[in-house]
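There's a structure below that I have some questions on.
Complex shown without one protein chain; remaining protein chains in place.
Letters are used for the chains, namely A, B, C and D, taken in the order the chains are written, and counting of residues starts over at 1 for each.
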């Protein structure tokens, strides 16, 4: 199965909906947006959005989370 | 003159063991002098400040680092660990102090020119301090600032043909024992398999694909010199199916005291003459060895390949020739459900570079598919197996249940049956 | 003529082992004839109907009994198990078919007249069928009707000086091995202690005091002939502190083949000549035995009193003389958290009838106090210990933690600390 | 109810009333014992006194009439004294060797009409003693098999080993008819266990009439039961229950509280075999039994598959184990993979532990295994 054409919007919508409480998500959270897709398809798509600079990774060191680029409380504190 | 007084750390300069404090002072001094004329991209006194903050920890008995969520280079989900000092005013040189994990070569073999090139990058763009190596196996560049990360990555990939290692919810940098490159016990080429899989799974290594971290380690034999059984979600341990090769003359040489037992590992004490009965035959866990006159005999069918006899008499005994590896799964540190060692999943898997190790990758990928689907966030494979049951894993990998999977069968009778396993099913007419 | 055809059961009459079917037929016949002229208080054909319903179960592969709620004698919380047949029309004789648990004497010694008196009651007022004995230890009277229960109780207590046993959330009928009454290995008088505690705790035995059932069993030595370690919430196992007594002459007699090893227990096969080295010394789990010339030596400090050498050479070796018992707690069947064996709580407790076994009752009562307070409904002691932690039990019993409490120390580092154990406590000023 | 002169809390009769005189006189002063032949023991006291014990098997489901016969034997040979062992054997004791032969002869002669022995002598030493067992279909409401029948079938098969002492060590067989395991089945060399494999049925029509719904719900250890409305064929709606079949562990606890939830099922019920448990601390600590056969159908009246499987295990053990080695010790020494081979048993996924945390520790965390 292929991802819907508006897959990107669906991802952004999802993030927007949750943005009141949190800015970072686990990869698995995105699976729920595309319940019929295999984990690999979703993974590749999310990683592509990172590649496009729309999303970005955040790491606890031990695990990686994903959010909108620049979002989140500590985002400003990262880097220079 | 040292930038910060470090009276406590100074006490770690004495004693015979290499002093990391002396070494840091050396690096601080070299930086200060900068005889090589390096264009330092981060503060020249970064090592002084590192010593300063460490001294403060020695005074307080507490760390002075805070977590940082930086991941590293664009498009990669790991390879960098972010850190900030909680006393940035006092120690501006280490206010931002991220580490970079650099992929080490299999077997941790190096040539001097390569190591120097690495240091050329690192002494310019980072603290110059390293860990050789991190616990997982990477070369660790210890401490730099965010803006250097891409530069370092660029130089590593373009000039050194070297990539970053793993961190985050990725495949982590695989690691191996020295294997057949220098070890007579090795049942497969650990370096080759480690390198092959590392490259095959670069995407998994660099971009989050998993619920959590995942580690591979490769031991050439059951001695376990890279500790894979304790430290890897998937542990590949060499083994063999046929007979231990015996050189009866060498056996006699051991008995006669001509060869030091166990490769000379016990030379530091007088343990008395080597006693093959007491030291080998009686210690064989399966009791499958005996002397028949001057001949050492092994009932190989009963041998569980513990390596003891081979370790004890390496010139007389050699591992078999029909070799392969066992795959064990689920090892991990104690957080959250207690520590786990790897549990045997595939007793014997062929190691065949000709077909790109198809037998090995098949098991890996069926495990990953399952874990990616069923694993919860931050649930390691070992935890998933415990939650879902060993049976479930057998199902998804298509491996048949076998007494070898257990050290003992279950002692509770709580066997769950599936409806289709039980004749008549579960829906019945109560009135019948 | 049999009341019901029992073609399936009939097939259990052949074969050498005593046939319960033949026995039931015998009883049915005796009842039918009633040569003794008994005034049967329940249907004369009760045993026929019992065979009939059992035959039906053999046909259906299913039980035909239903649970029977609360039946029993006035003021007692147990001693009777209620049962109703789910085919009362077909088998009216067993439509109501409750069992009565009768307290057995310690060591299960009997005199014929007493047993006959029991049967006088039971053949008149019940089915005449029994279990000699139930798994817990009681004499089981199998099957009577509710209205007979008080009568039976009256006659038992008034005429036979005998009480009911336990059931329900009570102390259950304690049971013991034969002990020092006929066994040379016994480290204390099991019959006496069992009888004493049974009487001391009659109230707990008859009136629900606990969250659930509670069992005592008494083994005279670590051989465990009443299986206390597997079947009792509190298991009392004899042991000793001083040296194993050795008769060196008898040792030689074993070596010389004059005495059959292990009390003759292996006579059924030719195992070859007795080899003290192989059969005793090498099997000693602590490796604390050796021959010094013709003398057998034991390093008693290292002995863990496993009984093997004593069992193997009972005429040469005897248990020590400074005897007492170990208390283990928490054994139970698998429902709900999996089966448990007893865990060692008190390594050595004095057994002193002079002071009414004060050292023993002290442990019992502190355990009960805790369990009555903290135990949930239907939570066995073993489950409470697992839920609350072994440490908590040590606290309430005032027993000091000891390496003997564990087979190994914890392998996880999840040590919980109490606030008062850690200097500075938990409330601190984050700004400091 | 005759409440007058009510006597309570008097406990059992005092054991001393029942001690044979030679026991009373030498209690605590026994020196040693010997098994003279299978089923016949002598214990010798410091005083030189001896007590000879003849042990014989018994179906513990025992009639009053048979008990009277036991009493007669005791009167005839033993001054009326006797005892039962912890495994439901009967012990007749005499105080001199002279009396043994007559006693033995008497016991051997007594047979049931059907031909079986009433009092087979044996059960000592390195053999198979009586099977401790539970109610089964004779009295309990949750059994998944019969007790007395499976035991009779097994003891017939094992009878020579009851009367012999050829095994490497004691071999204890125990039987329990359901998961409640009323006995030490969980620590037996060989255990026969009745096991249900289906969740209870629900008799919606009667449930609300017969049962207190909250009690039924609370009785389930796995919280598999929930309240639910049910529509009967005639359209009436009744209060009833729903069972989450995936969570049910077939324990029958709910049936105890609610007769409208019968658990027994002809095809679902049957036998689990466990092996390798022990109680004694001899040489090594007690051990739990392990499940080695996940299911055998109930084959009434003689359970041939079950008895033959047990026979295979006993023979493999008898021929392969070392002297003093219990079944579990043997299996551990040769490795469980070999145990299954030697006993010709199939290893199935059901035998891998998946119950709670501890399951992990039973998997193989080692490269040590045999091909």
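Following the convention adopted for this analysis, a residue touches a chain if its C-beta (ideal position, glycine included) is under 8 Å from a C-beta of that chain, and two chains touch if they have at least 3 such contacts.
Everything numeric in this text was worked out from a predicted model, so none of it was measured.
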Pick from D:120, D:147, D:286 or D:301: which residue touches the chain that isn't shown? D:286
Touch residues of chain C, complete complex, unshown partner: 222, 229, 237, 239, 241, 285-287, 301-306, 326, 328, 337-338, 340-344, 347-348, 385-386, 389-391, 394, 401-417, 419, 421-424, 426, 428, 430-431
Would you write out the residues of chain A that touch the absent chain, in ascending order? 21-24, 60-62, 72-74
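Basically, only the chains that are shown with their structure count from here on.
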A-B or B-D: which has the larger count of contacting C-beta pairs? B-D
Centre-to-centre distance between chain D and chain B (centres being mean Cα positions), rounded to whole Å: 49
Which integer distance in Å separates the CA centroid of chain B from that of chain C? 51
Using the average of all C-alpha atoms in each chain as its centre, how far is it in Å between chain A and chain D? 60
Residues of chain A that touch two or more other chains: which are they? none
Residues of chain B touching at least two other chains: 338, 411-414
